[in-house]
Each structure stands twice: as C-alpha cells, then as structure tokens.
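A single protein chain has been omitted; all remaining protein chains appear in their positions.
Here is chain A:
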Amino acid sequence: MAALSPEFGDLVQIKKQLISVIGLCRERGLVHSAKWASELAFALNPLPMNEMPTPPPLTEEDVQDFDALCLAKSYFDLKEYDRAAYFLRGCSSQKGYFLYMYSCYLSGEKKKDDETVDSLGPLEKGQVRNEALRELRAELSKKHRAGELDGFALYLYGVVLRKLDLLKEAVDVFVEAIHALPLHWGSWLELCNLITNIEMLKSLSLPDCWIKDFFLAHMYTELQMIKEALQKYQSLIDVGFSKSTYIISQIAVAYHNIRDIDQALLLFNELRNQDPYRIENMDTFSNLLYVRSMKAELSFLAHDLAEIDKYRVETCCVIGNYYSLRSQHEKAALYFQRALKLNPRCLGAWTLMGHEYMEMKNTSAAIQAYRHAIEVNKRDYRAWYGLGQTYEILKLHFYCLYYYRRAHQLRPNDSRMLVALGECYEKLSQLVEAKKCYWRAYSVGDVERMALLKLAKLHEQLNESDDAAQCYIIYIQDVYSCAEPLEHVEVSTALRYLGQYYFKNKRYDEAALCAQRCCDSNDAREEGKALLRQISQVREQGEAASADVSHPCVFGPLSNNNTPVRRVSPLDLSSVTP
C-alpha cells in the first residue's frame, strides 16, 4: 500500500485549496462537489484571518459577462434552466460558457425526468431520452478538439458522454478534466463509476494530488478491495481528517461491503450521533438493520428520516426496507418506486425494487428492475444474482448461468454464487461442472452449508459412493464443529447414507454408530433402528456365513427429490451469516 501524498503534511494549504474550490463550484452550480469539499473543509481546523484565500481576480471577459452571469445564475438557482441558458448564450468567459452548457444539460435532464414522472411508471424509464445530449456532445466535442475547454467544461463533456453510453471516450475526458482541475471531486467520482476493475485503475495516469488518496480509497471500496480501502481511510484519519463525517460514512460502507455488520452498525450509529440530520448513506444503514432483523431500530430510523425529509431517495429506501421487513411487500415496492421517481439513477432502490418484485413473484418486473440497477452500476453483484434467480424461476437455465457467472466474477469467493452456478449446471445436466462448483463453494467457505450436501447427492446420483460418503463425512464434521444444532434433517440424511454405505462395505461398527446417531433424530429413527437390527442380524450370522450375501436394502435408494432448497433470499445477500 502506497503511502499518502506528501501534501498531507500541510493541512493549511489543503484547507485553502478546499475553500477556493468550494467557491468555484458554487459559482457554477455544482452543488454536490461544493458540499463534499465543504464537509472536508469543515473537518479541518479553521484558518486564521490572514490565511483566508482571496477569490481569483476577475478577467476582462468575466467583467463583461458579469451581469448576464448574475442574472442567469439566479434563474439557474430557481431551476429555470432554459431561461438561464438564453441569457448566457453570448457569454465568452469560461465561467459563462460552462454555466450555459450546464443549464442546457440540466434543462434536458429536468425535462426527461418530468416526462418520466408524468407519463410512465419508473420501470419504463429509458424510453425517455435527454434530447439535448446529442447537441451538447457535438458542440462540446468541437470545442474539445480545439482545446478550449477548462476543467469544469471537460467534466460536463464527460458527463454528457457517459450519459450517451460512450464510456471509453468518457473515461479519457474525465482523466483530462482531473488533470485540468484536480480539486473538483465530481470528476473523480464520475471516473470512479466508470472504472470496472483494478487493472483499468492502474492503467490510468492520474495527477499526484492529495485528493487522489480520497479517490483511491473510494475506488477500493467500490472494487470490493476492502482491506486496502480501510487502510487508506485509516491513514487519512491519522493525518488529520478524524472529524470528517465523509470518511466515517465511507468506512461504514466498507464494513458493510465485507459484511462486518457489527462494525458497520457501530460506525453508522456514530455517524448519526455526529450528524443527526444526515440522510445520505442511511439506506445502507437500513440494509444492515434489515439483515439483522432489528425491527425496532429500523422503525426508529424510518420515522426519524421521514420527519427530516420524506421525499428523499434514501428515506424512501429506508421506509421500503422497513415495510419489507414487516413482509408488506406491496407497500415496500411502492416506496422503492417513489425513490426511483425521485431519482431514477438510484442504484440501491432498483435492486431492492427487484427483490420486492421477486417476493411478489412478478418476474418480468423484477428483471426490468435488476436490469436498470445494472445499467446504473455494472458492479452490483446483487442485481446480477437477482437476475439469475429470476431466470431460474423462468427455467431459462442458460441465461441464469450467465448471470450467476457475472455475479460470481464480481465476488469470486462468495459461495452463494457458486452454489447457484452448481445448481444451474446440475439442471443443464453438466454434472462435472456442477460438482466442481459445489466443491469450490465449500472450499471458499460455504455460508449456507448447502454445497457439500448437494455435492454428496450428486455423487450419490452418479453412484460414486465413496465420494458421496466422503462428502457426508465432511459435512457432518462441519456441522458438529460449529456446535450449532441446525439442519437436523440434512444431518440425518447424511447419517442414513453413511450407515447404509458402511453396511454395504461390511464395516459394521461404523454402520452401527451411524445408525445409532440416526436414532437421535425423529425422522430417521425408524430407519436407524432397522439398520441396527440388520447389523445385529448379520453379526449373529457371524463371519462363518458367506460375507457376500446381498442384503436387501432397507432404506431404498435415497430419494433425489428431497434436494435441499437454498433458503437464502436475495434480500440477505449483502448479509453476514455468521
């Protein structure tokens, strides 16, 4: 892990930079970047009087456009984007030009959103386009080629390209924007959304600015490289950002991603103490509470947030989760829908919506929702997994194999995807692959304790009795070792098989032991007793009698149709099964 940038030695300098970039962003209506920078600046010590940075001097062009800019900015703040654009159309200054283009862009976005809300449910989104984008792209690309774009305009160009799905071009432009203006967090964040893997991250040449460390930490969180992310954030805290709520929330999210629920809950509670009216990230918090089934806490959170602002995406997600936990799935779906109306690019809501539709057995709607989630963020493994599940219900096994595989690629060491893959292969009668998957699932640490059992059944089916027995043995060993009395049905199944197996192989001691254990459980008691009787019978006959008397199989073949079903609903995917 690389050390932090040396610039962190001079926090005063950093604070000055932050303050100046807050001003720049605010002038241009880039509220989110301004907010991020302000939060960070707030975490640092206040500057003395003489250190306060002065705003940059005005250029000739700025003075020329000053009145138009003032007017347009006030229209812009009132969300009258077309009006703002109209008064800015002749502006020659960089600021004026950016605000002009940005107004055009936002006007198109606003119209698109209005259209979406007016005419269709959120599921039909995507039919409505931002019509302004293509013109903006043409215009900006012309300017870009002439090299007339500044950092902010480059950022906007990148956003336009991303919206048009021209991702490759967008990455290049964002990198350029970052080089032009490293302090603008928005560019970093957009770039972050476009990076799909660590190789891609490494291949980009980014400026060595202190802000890069924040970016890397964020990136590691997104790429599920939690260990690295936590290290980064820890060192950022050490260097002086301990008061930053942003970092706390990011660490909490990181813990959420590695399913360390306790830590995450702790941090989220801490976050709520420090910033009680915060709404961001609270949807993640509610996911954790949901997984833990902490009804009271979730209810408290939901009511609290609804009081702060009930028309926020996060609030709606929290309330949706709350209803989902109470099994009121229609209501939950309603709230997720509302969240999506408020912001169609809200990833979490799409995925959760998909889950709710799954609960309501509305597969086509679920597929739509999951697809949207993937459109927003290709790295969302829950959505991929959810798609796999829906296609499994629809019996389109090739498709679901593909989706499970995508989920598996994103989380290679998650047994649930592997088990799902194995099941698919089984259904497609590709038993070799299925076996491999199950074994792999067991090896990476099976959360559901299902893989071995399934593997054993497979072996059984293929008459590979030795292997099957081995699997059952390991299974039983696992179950006993974790000292939790669970799944007695499966344990007894295993014991029954083992008993029979040993009996066939004339290892009567072992068989007897298994049979005895069988008697411990209710459903296998009779078989156990029967086996015991048989064993004693055989023993009575003694070794004198020929050993190869074929014994009638008392149990009959173990039926295949009682293959255990996975019990994890997709809702729990983000969860920790201890």
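We take it that a residue touches a chain if its C-beta (ideal position, glycine included) is under 8 Å from a C-beta of that chain, and two chains touch if they have at least 3 such contacts; residues count from 1.
Note that in this section contacts and distances are computed from a predicted model.
Participant: Looking at what's absent rather than what's present, what does UniProt name the missing chain, "Trafficking protein particle complex subunit BET3", "Cell division cycle 16 homolog (S. cerevisiae)", "Ribosome biogenesis protein brx1" or "Exoribonuclease phosphorolytic domain-containing protein"?
Facilitator: "Cell division cycle 16 homolog (S. cerevisiae)"
Participant: Among A:T59, A:S242 or A:Q409, which residue is in touch with the absent chain?
Facilitator: Touching the chain that is not displayed is residue A:Q409.
Participant: If I consider the whole complex, including the chain that's not displayed, which of A:L71, A:M360 or A:I474 touches that chain?
Facilitator: A:I474
Participant: Out of A:K79, A:R134, A:H303 or A:R533, point to the residue that touches the absent chain in the complete complex.
Facilitator: A:R134
Participant: Taking the full complex into account, find the residue in A:L44, A:L164 or A:I258 that is in contact with the omitted chain.
Facilitator: Of all options in A:L44, A:L164 or A:I258, contact with the hidden chain holds for A:L164.
Participant: What is the set of chain A residues that contact the non-displayed chain in the whole complex?
Facilitator: Residue positions of chain A that touch the missing chain: 126, 129, 133-135, 137-138, 141-142, 145, 164-166, 168-169, 371, 375, 398-399, 401-402, 405, 408-409, 412-413, 418, 421, 425, 430, 432-434, 436-437, 439-440, 443-444, 466-467, 470-471, 473-474, 476-478, 480-481, 483, 498, 502, 507, 509-510, 513-514, 517.
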